[in-house]
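Written below as structure tokens is the structure these notes are about.
Moving on to subunit A:
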Amino acid sequence: MKYSYYPGCTLRTKAKKLDDYMRASARVLGIELEEIENWQCCGGVYPLSSDEIATKLSSVRALNEAKEKGQDLVTLCSACHHVIKRVNDDMQNVEDIRTRANNYLKFDEPYKGETKVLHFLEILRDEIGFDKLKEKVVNPLTGKKIGAYYGCLLLRPSEILAFDNPENPTIIEEFIRALGAEAVIYPYRNECCGGYISLKAKDLSENMCNNIVNSADGFGAEMLITACPLCQYNVTKNSEKELPVIYFTEILAEALGVKEEVDAQ
Partner candidate 1 sequence: MSHGNKNQAAMVKEISGTNPLKCMKCGKCSASCPAFDKMDIKPHQFVSYVVNEDVESLAKCESLWVCLSCFACVERCPRDVKPGKIVDAARQIVVRQKGGNYLSANEIPELIDEDLPQQLLVSAFRKFRR
Partner candidate 2 sequence: MSIKGEEFRPQIVAFCCNWCSYAGADLAGSSRLAYPADVKIIRVPCSCRVNPMFILRAFEKGADGVIICGCHPGDCHYSTGNYYARRRMTLLFSMLDYVGIERGRTRVEWVSAAEGVKFSQTMNEFVETIRGLGKNVRLGDLRCKK
């Protein structure tokens, strides 16, 4: 299994571990990742305006490169996934954006949204399968009570992201169970952490993150896992309760027995 891989800005810096744990785990699972050459930042938020293309071009370049290699494009950061998947949907379905982006980029062959965009979790679920993943676990996380924190970007708008049931998702819970831990279900797992708003309106983010953490704690979670560096930051910084929030790839690496090797790097 060979995929094109788009890491994104934060995974190169503040969230390097999110990336490292994933790469180590991917090796164990036989997932081959080829990093997109010269990838550029996705912009962090999907540009909603339907009348400009400049903010979408970096995603289109990455998508086209994967297409030329004949590979699916894998993402790990929730924000990158959200942006690239939606831009891809525009390239498939919005004629105006497709035409203008192609006119500007002048690829050998126009890009029409051919590339399949997958989140790493989707590979675990759909390509590897959680049953198979379970077999590969050498260090089951038995007894741990883990809450999945999805946030907003992976799930919405479900019409386009088509990742999971946006109001009652199960993919990360299944992932947790495959690793041998107990999945704690709490209703705030798909609520927003505040995102970029924490920069200028910290109190708003605090209120939201406290709701999330209190709910998870109330239902017995001992830690939260997430796929998004921004979620990780906000929920950790902006909540009163000290509930650890870590990347899902960390517990994956732990269960697969490669965590120490990464930490030692």
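The definition used in the following text is that a contact is a pair of C-beta atoms (placed from the backbone, for glycine too) under 8 Å apart; a residue touches a chain by one contact, two chains touch by 3 or more; residues count from 1.
How were these picked? Simply put, all candidates are chains of the complex that A comes from, given by their letters.
Since this is a predicted model, take the numbers as computed values, not measurements.
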item: Touching partner of subunit A in this complex, picked from 1 or 2; value: 1
item: Of subunit A, residues touching candidate 1 in the complex; value: 8-10, 13-15, 41, 43-51, 55, 77, 79, 152, 155-158, 166-167, 191-192, 194-201, 204, 208, 229-230, 232-233, 236-237
